[in-house]
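Okay, handing you the structure first.
Missing here: one protein chain of the complex. Every other protein chain is in place.
Per-chain residue numbering starts at 1, and chain names A, B and C are given in the order in which the chains are listed.
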Amino acid sequence: MPAHRLISLAEAVRRYTRDGMQYASGAALPIGSDAIVFGRELLRQRRSKLHAIFHCNSQQLNLLAAAGAVDKAECGFSGLEVFGFANGLRRAVESGQTALEDYSNLAMALRLLGGALNWPFVPATVNIGSDIQHRSAFAPEDYPSTTKIPTVTDPFSGREIGAFSPLRPELAAIHVSLADPQGNAIMLGSEWSRFELSRAAGKVILIADAIVDGACMLQFPNLVRIPDILVEAVVYHPFAAWPQSSPGWYDADEAHMLHMNQALATAEGTAQYLNEFVYGVNSLDDYLARIGDDVRARLSATATGFLLDPFRQWIKTPEQVAALLAHTPETHA
Amino acid sequence: MPAHRLISLAEAVRRYTRDGMQYASGAALPIGSDAIVFGRELLRQRRSKLHAIFHCNSQQLNLLAAAGAVDKAECGFSGLEVFGFANGLRRAVESGQTALEDYSNLAMALRLLGGALNWPFVPATVNIGSDIQHRSAFAPEDYPSTTKIPTVTDPFSGREIGAFSPLRPELAAIHVSLADPQGNAIMLGSEWSRFELSRAAGKVILIADAIVDGACMLQFPNLVRIPDILVEAVVYHPFAAWPQSSPGWYDADEAHMLHMNQALATAEGTAQYLNEFVYGVNSLDDYLARIGDDVRARLSATATGFLLDPFRQWIKTPEQVAALLAHTPETHA
Amino acid sequence: MSELPYTRQEMMAIAAGRELRDGELAIFGVGLSMLAGYFAQAHHAPRLRSMTEGGVYGATPVGGLPWGIECNRLSANATSFTHALDALGFLVASGRCDVGIIGAAQVDKFGNVNTTGIWQDGLGEHYRAPDTRLTGAGGANDIACGAGRVVIMVSHEAKRFAERVDYISSPGYLEGGNARARHGFVGGGPSAIVTTLGVLRPEPDSKEFVLTGYYPFSSVAEIQAHTGWALRVAADVQEIAPPSSAELAALRRVDVTGALRKPAKHGK
Partner (left out) sequence: MSELPYTRQEMMAIAAGRELRDGELAIFGVGLSMLAGYFAQAHHAPRLRSMTEGGVYGATPVGGLPWGIECNRLSANATSFTHALDALGFLVASGRCDVGIIGAAQVDKFGNVNTTGIWQDGLGEHYRAPDTRLTGAGGANDIACGAGRVVIMVSHEAKRFAERVDYISSPGYLEGGNARARHGFVGGGPSAIVTTLGVLRPEPDSKEFVLTGYYPFSSVAEIQAHTGWALRVAADVQEIAPPSSAELAALRRVDVTGALRKPAKHGK
């Protein structure tokens, strides 16, 4: 095994991303866990023409689309739940800048399952019969669509159902609650489709709110749903999902959720947001400072905090993580 | 919610099983977790003509088949790993008493996945091209078989693959490490296919090595892979998997594994084994006594014992469980 | 409205909650539908087995309306967390779930739901970007295909009640009659559209939704005026009972931050 797989956020984006790539977010629904900081860094490094695979939209996709970095997107849900429509994505879709291919939430999970299994297709008993089947944003002239969710005949009954195309995104940046330096990861709260995604993606980067000693994983192997053998690199980044929530660590930042979404509704607001919260952010310390000490303290006083209690003894301090990072890891074989 | 779902082993078998039923074991491979006590009770209550769905054989199927209680079985693996061939099952198969339909281990997992999803068929990229596809013990004259794993055409590529039939067993008796009285369960060690089975089965009974307070589940919700809403009843039964192992609780009983398998090799040996370790066992205390205090102590000194440490504070004593059992639970709505 | 001891949104949530029965397995979407579901559990269905599409089991919200179906306000007291494939696939699309509650931006006379987009002049033959992009199907399509029955909650405005939705995000009865059978859906389809003005239910054969109930503060004429198709009225149409004090108390225990007592916001 390599000494560790920890690298910086900037290095992860530099090393594993490129313009035009199929990029997947590993998240828990629109307003929960998501490696939003990865999207911020993608924009800092001016990545563009992304093909975004987001099981659900999140503020990350909202931001990337608002900034004009997304040519294509595939989603099961494109809103922000109670926070309303995702204004940045909405604007990009309505203007035609981003082609958004619609599926349901189960469809996205099944397509990742099919990618993980390397199946040629996945049986579809949902999405059929609706315009999700009939209409394709990626092939608009094909109506009713014969290629998006074509029919397949069950050989046992002769019944016709649908067939989903499997997803195998080139890279997934998966948000996790805890990772060890090798890349073993624990997720708290709904997994959503991060388990399937970690197997479907060509490469996996973990973005972890905290780093724990490997002994934590040996104590709770049944919680390690992403083992190190699947992981290229681990990025340590507190408040990685901000302004969204991370169960155990912090609640959603209601004020910033609304502020950010309002900003992304216009090009001007987006430019201002990018300057303040993306381009101008130079380091992890700077990022945390912009969230604000009092805000972070308030968000950290989450009613879910007890979920972390069994693991606290193994959590490494920022200084311990920095010491590890100071030694460049070997490349993952 | 009902007050609790705890019932006795005898009551569980009385209430939820019948001759000729499709019965599934929830186990972790041939020599690990399995609700072997459930099979012992099936025989005490003289259930017969079972259609056994065992992802893998275990000493439970070995015993049931040896006793002549299994007409049909579907398995991915029918041995006992390093303990060798399963002599009881082998004898039943070779004599023609049990028709054993062969699949691979992945096939069984996928068929349970398909059952859980209520799919009409499951894509098969394994088992095709081998005699597992061509030969059917349930339809012996159909050769090469057109019904066991028929072909299906991928609508995207035109390529032909196979199609598995989904499994939806009438009842699953699933062995778990820890359950709360409501039926929330934690499994330690490989899940094997217990997660998928718990969703594919018509009804689920948990057989738990120990009962914990519900507070344990609230502390570790990500470990609760079988939530109470899926569960009919919970049976408390220490050493439920004996002579097999249960990670955290006890190791495999090498001597009894060999003794049992040797006994099951003949009708006489089976009759003797049944008399000594099945029919003659009148209670949980009697069962534990037949294993023997010293043997139980030795098996409990497992190197995996530390896996239970985070949960020990919530484990109920036998007396506490007995007190709960004394109050008949409401029937699960 | 100000003289009523409850809001129209609260009446809608309670009417929707009345659709749920004790012991059922139910899935709630986000927002109002979640409040309706947890209200039912708090009031008349204590053994309701609830989940969200994130695979959050056994939880009840704390601190107010959850921002989402995996929000910390819901994750603070769950007995089990799994995942989308489990909740939406193994338990809903499979047909195991008895009932689901979904929202709608647009709904038509056959209970088809649009949450994808609005095209001012219709979508036409070739797909194009919508004039107004909505939130997409989310899990609602899966619930609409698989749940035993579906309750649709929607604010009663004429623009939302269309003769034909611009885009079917989640299937109701499609073109009506037994059109669903063509696709083999295991779920039974929408059993009720519960709105801020009343309740609509499908006719047994045609599956066209007709008005079966109005609230103490609404009327048949008002409802028809706010419906974009020629809404027919059931022979046995009747006034729906107002919230009982016990119902209202239960709802407000769930809706601790009073989301249903504020002006309606856009959302899923």
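Quick note on the criterion: contacts are C-beta pairs under 8 Å (C-beta built on N, C-alpha and C of every residue); 3 or more make two chains touch, one makes a residue touch a chain.
No experiment lies behind these values; they were computed from the predicted model shown.
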Full-assembly contacts of the left-out chain, visible side only, are chains A, B
So which of B:25, B:78, B:118 or B:184 would be touching the chain we can't see? B:78
Out of B:8, B:146 or B:190, the sole contact with the unshown chain comes from B:190
By the contact criterion defined above, which parts of subunit B meet the unshown chain? Give residue numbers in ascending order. 28-33, 55-57, 75-86, 89-90, 93-96, 100, 102-110, 113, 125-132, 135-137, 140-141, 143, 159, 161, 188-196, 245, 247, 251-252, 254, 257, 302-304, 307
Touching residues on subunit A - with respect to the absent chain: 1-2, 116-118, 182, 184, 196, 199, 214, 217-218, 221-222, 224-229, 333
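By our rule, only the chains that are shown with their structure count from here on.
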Between subunit A and subunit C, what is the gap in Å from one C-alpha centre to the other? 28
CA centre of subunit B versus CA centre of subunit C: separation in Å? 40
Gap in Å, rounded to a whole number, between the CA centres of subunit B and subunit A: 37
Residues within subunit A bordering two or more other chains: 125, 159, 161, 188-189, 191, 307
Which subunit C residues touch at least two other chains? 81-82, 89, 93, 186
